[in-house]
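The structure that follows is given in the form of structure tokens.
Note that one protein chain is taken out, while the other chains of the complex remain in position.
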Amino acid sequence: MYHHVKKLMYTVSVGDPDPRFGKMLLEQFGGANGELAAAMQYSVQGLNCDDPGLKDLLMDIGTEELSHLEVIGTLTRMHLKPTKKSREAADADPLIAICGGGGVNLYNSAGSAWTADYLKVTGELDVDLRSNIAAEARAKIVYERLINFCDDAGSKAALQFLMTREITHMKAFMTALNAMEKPPLSVGLIKPSPKIVDQYFNTSTGVGDQGESDLLAPWNEGDDVEGVDAPAFQEFADPQLGTRKAAPIDGPDLTAPTGEARQPMQLDEIGDETKHRRGPREKRAH
Amino acid sequence: MYHHVKKLMYTVSVGDPDPRFGKMLLEQFGGANGELAAAMQYSVQGLNCDDPGLKDLLMDIGTEELSHLEVIGTLTRMHLKPTKKSREAADADPLIAICGGGGVNLYNSAGSAWTADYLKVTGELDVDLRSNIAAEARAKIVYERLINFCDDAGSKAALQFLMTREITHMKAFMTALNAMEKPPLSVGLIKPSPKIVDQYFNTSTGVGDQGESDLLAPWNEGDDVEGVDAPAFQEFADPQLGTRKAAPIDGPDLTAPTGEARQPMQLDEIGDETKHRRGPREKRAH
Amino acid sequence: MYHHVKKLMYTVSVGDPDPRFGKMLLEQFGGANGELAAAMQYSVQGLNCDDPGLKDLLMDIGTEELSHLEVIGTLTRMHLKPTKKSREAADADPLIAICGGGGVNLYNSAGSAWTADYLKVTGELDVDLRSNIAAEARAKIVYERLINFCDDAGSKAALQFLMTREITHMKAFMTALNAMEKPPLSVGLIKPSPKIVDQYFNTSTGVGDQGESDLLAPWNEGDDVEGVDAPAFQEFADPQLGTRKAAPIDGPDLTAPTGEARQPMQLDEIGDETKHRRGPREKRAH
Amino acid sequence: MYHHVKKLMYTVSVGDPDPRFGKMLLEQFGGANGELAAAMQYSVQGLNCDDPGLKDLLMDIGTEELSHLEVIGTLTRMHLKPTKKSREAADADPLIAICGGGGVNLYNSAGSAWTADYLKVTGELDVDLRSNIAAEARAKIVYERLINFCDDAGSKAALQFLMTREITHMKAFMTALNAMEKPPLSVGLIKPSPKIVDQYFNTSTGVGDQGESDLLAPWNEGDDVEGVDAPAFQEFADPQLGTRKAAPIDGPDLTAPTGEARQPMQLDEIGDETKHRRGPREKRAH
Amino acid sequence: MYHHVKKLMYTVSVGDPDPRFGKMLLEQFGGANGELAAAMQYSVQGLNCDDPGLKDLLMDIGTEELSHLEVIGTLTRMHLKPTKKSREAADADPLIAICGGGGVNLYNSAGSAWTADYLKVTGELDVDLRSNIAAEARAKIVYERLINFCDDAGSKAALQFLMTREITHMKAFMTALNAMEKPPLSVGLIKPSPKIVDQYFNTSTGVGDQGESDLLAPWNEGDDVEGVDAPAFQEFADPQLGTRKAAPIDGPDLTAPTGEARQPMQLDEIGDETKHRRGPREKRAH
Partner (left out) sequence: MYHHVKKLMYTVSVGDPDPRFGKMLLEQFGGANGELAAAMQYSVQGLNCDDPGLKDLLMDIGTEELSHLEVIGTLTRMHLKPTKKSREAADADPLIAICGGGGVNLYNSAGSAWTADYLKVTGELDVDLRSNIAAEARAKIVYERLINFCDDAGSKAALQFLMTREITHMKAFMTALNAMEKPPLSVGLIKPSPKIVDQYFNTSTGVGDQGESDLLAPWNEGDDVEGVDAPAFQEFADPQLGTRKAAPIDGPDLTAPTGEARQPMQLDEIGDETKHRRGPREKRAH
């Protein structure tokens, strides 16, 4: 059961209302990473949750986000209120001015209506916690951007408070995920197929105009990573699964630049290169 | 630039088509956690990315997900194809039968059209990596559920392959996040407010019908966590922010059961308990 | 500020879960006339409201609807939970089964995501109260239909409670509208144009296959109603507005049946009838 | 069957086109309270209606709204036409300029596509009439706001005409609802539970920063209203329903201010106050 | 299977970024007629296609559109990037600025999220080809409008390239449709009803304020067209179908002006005109 107390979790004050900034603030009222999205994501997860401790956590933070919704809504309204009276202000957000009479509604900064498509709720607790950690990180960076575009001291103070709380929640969800003591790549019960799970598919190759190219990095190189170049041009054999066939065959170096430097297209160099593969990534000895 | 090779990343075969299972499979074709969502989330992040290594990663996995989209789409179509011919099959998914002639389209298992509202793209790399880790975890569990509802060996093999790759990607994104070497709670540049960030708000209190109650847990109890009970009924002072006021006052124990067991409502006990309250909330030893 | 108490406003119990009924129940969890729609409509109106009494009312009922959301969500989950385990149950709602693991989310009974497009919030208090009265009436009838399709005693009792509260709210909103003491047709400040406001346009004429025809009724006939037949075939004069021109001219009786009875199409009768036409439309005495 | 006559129901003329005003006007073309929403809501209700008189009413007004759609669309296009030619004008509404070539489409003032989620159609006639009354009230206030932001005489005249007709329709729907002679709180056939229906739940308590507080009002105070304070902290008994249990217990006065004035938090006063509580809530005499 | 090469299909360069133009460009990234819509429409059609030649065509063009998506996305990002840093730029597109940190996402120029509702996929090959021809024509005109609003040479060159390719694709789809050698009005297998198929219903009649009126044209006049005036006021006989009844009867000339010129409303002229009416409609010789 819910109870409402006629007091904001953070008292807001606004000097000069700035309707265009108010429009930006709507992002955290009715936007994809905003407070309603947070409140609903955690509360619905909590409602579905059978673990008492995590349910407690989800309801605690879900309820706090409702209080944040009230704070950000009040702040946003203060900035948008002039849209009711002034045509110039109304041009900043016609939807709020004409349809809402200067009051907020559950739109984002582009006037798109809030949708539950924003929510991530799977009913798998560790998965949901990961979705929540990500959601808090997104909310934090959005608040930071709002603060950066804000001149008003009162608004900044309220946004700083709300931004701070996202970090608090992010930490709580991380702590809860850690407390589950699941191995980091263990999701659900069915095990991934052993060999395939360690293959990194290098599906984007070549060198771009700004010098983009394949780089060696911990995620594509290492003891537990088997690099596979350009799988679209490879044949695979997997004894367990049976349908992807045959060992990778030697082929043209699809990781090489496609620009002028792409000399390998000369016959000899192709042969040469495949023997000597260094380029972006050696190591592998498949 | 993209190139398509007329070969599936995983060869699919289906014994007896099962249109109702095909409808379920649509979840991973045009659903919230499906392959198009993954392909677009990573590819758009990659397009916006200025870091060459992470751009490479995002484009690699984004492109692989396009190949997965083709696999799951082909598999789903095999199961849904009978909806074109048989009224009984058509009843399983009228939208596919009538509007698509038995062919797939970018709907989820309820026939809702795919929407970019599913995507999480902020342009802040560590934040986007967290969104991607969560996205892969969700995709993994959805594949697992599909496998659990599936009787067909060929379909299961394909789903197992796709499920495995989600773990591969999850690991790659985790590795990339670790490689950024950011402190876990550091998002963006603006620091959270020091004191408030450590307060855990216990906004959901009491004891429920199934015995739900507040539990001590690492996220609400510990050296770096200050518990605050029922903030709606508290007053706060924050010297830095200035608007939330005054030290927490003693009040009734809102964490107690509201049912018959709510003994604290007896006058003396309230008084007794409040005397022992410290700061926002003492370490509880229920 | 919101506070949550770990107790449902109405204790729910379910005998045999019925996943197909659970799917129906989603209508009141994440549907157009459901509890989230009610909670958000009133709470957002309350947030925008400058009148202290009405703000109090809107926040009271908005908060109660959050508690209802929790009740209906818990009830719905009980009915949908088997979709996680049983393929047969999962066929009843693949979205809940596959994507939600048997847990509820903010969808309606067709699996469409909740959208703020359901909300009616104008910031004009009497208008908003009318929207709320209508919303409560819709919620009431939806609960009644659910009760009619329900066999489970525990579910029925909970639905009866929630249905009852809608009437309570409907009454409160009606009382509040009456207390504003506005004339019933007075909305906003700009007066409607005097003559035009009293004209009833009879834009649908003829006699249908099931005998549909124009009927005299209080809304198209009376001292303060001037009937205008078939305005598309009339010319109007309005001295105040200046653009709709000239007194109605005599024309064929477009209100007559178009079927075999359409005798007026015989030349003489047209002439005859048009002679008797007066003003826009004479009082009819069919 | 529909017939179209090549004449607007109200002749529109525009002096200087104002693309930003045109964008606002879209609200009544393809917006939530606009003419298509009205036309479709009434026409679909009419199509479903088995009562010949009300069907006649619904088709009459539904058809008139189609004519209004044509008027507002023509007016809106006149204001938006310059977006095709001038970059400055195009900046006012890029979607209309780039995608529509300066022509209107069924978007609202924020460029969101019209959706049937705007419609309220239940098939219960008195309920639908209430939805229609509210819809007309909303349309009226939206037209009023447009008039207030408009400088062009021709546009204002057309808007005044359309606004006037909304009042005409509101009156017709009210007359029709009255003619049904249903008791005002009677919706459908199932009766609400007698005692619970008269309880007003005071779920929002305390005193806010702007002095918001609980106020006595006809909807929460009176012979047929039983006030219940802070139900989340109460226990209920309802002999008929059986699950909400037991007489309200004495508790802290949650209706008191939470601010500095919250003296009751002093032990004695809590005790004192709770002694005076009666039933769920005594008549307050603040 | 897809492979990505780190090179744009067309190298883009931008002189001075123009965030408002960037917002317009989003129309072709995540808009209704944009590159993702094209890529998905053709690729999904290709996935469903059993004809090897057409499947090849659909996959070729579908894949090329993915490369276009990358080009337009890169170009759009260059124009929108300043929205991250400058408040003035951010006002041009708050959603991109606040939510995306200056990076693109799959929105259109009004910030609406891309939706698969944009796609037209029926699984009937000739029908899908017609949808594709129309889609390419729309994409072409949208690019043309963008070019017309663009001052930057590099942007124009890229847009010219992309626009050109739409014509290439339009031609390819037209060639493919011709190669199917289907009669132009033959869709599917069920034949239309012979007589009714040749009737042109003149459902919009009269003369408008700008002189709009019925005009003779090849589509309503000719050897294989039977004109039917104002069918809402006619009775039909169709021996094959049986339900529309009886030969058309003479009636008033509803094609005549409704304005002052509507002389037929004078009794004699109505009579006069109706005498000359034949069948549903005589060949008119205005």
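By written order: A, B, C, D and E. Residues from 1 in each chain.
The rule is simple: a residue touches a chain if its C-beta (ideal position, glycine included) is under 8 Å from a C-beta of that chain, and two chains touch if they have at least 3 such contacts.
Since the structure is predicted, the reported quantities are computational estimates derived from the model, not experimental observations.
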Chain D, residues in touch with the chain not shown (by the definition above): 1-9, 30, 36, 40, 44-45, 47-48, 56, 59-60, 62-64, 66-67, 70, 73-74, 77, 84, 99-107, 113-117, 119, 121-124
For chain E, residues in touch with the removed chain: 3-5, 7, 9-13, 32-33, 52-53, 55-57, 59-64, 67, 115, 117-118, 120, 122, 124, 126-127, 130-131, 133-134, 137-138, 140-142, 144, 147, 157-158, 160-161, 163-165, 167-168, 170-176, 178-179, 184-185, 187-190, 192-193, 196-204, 211-215, 217-220, 231-233, 241-244
Contacts of chain C with the absent chain, listed as residue ranges: 20, 23-24, 27, 31-33, 108-112, 141-142, 145-146, 149, 203-209, 212-213, 230-233, 254, 258-259
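In this text, only the chains that are shown with their structure count from here on.
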Centre-of-Cα separation between chain E and chain C, whole angstrom: 34
Two or more partner chains touched - positions in chain B: 3-5, 7, 9, 32-33, 56, 59-60, 62-64, 67, 115, 117, 122, 124, 141-142, 203-204, 212-213, 231-233, 258-259
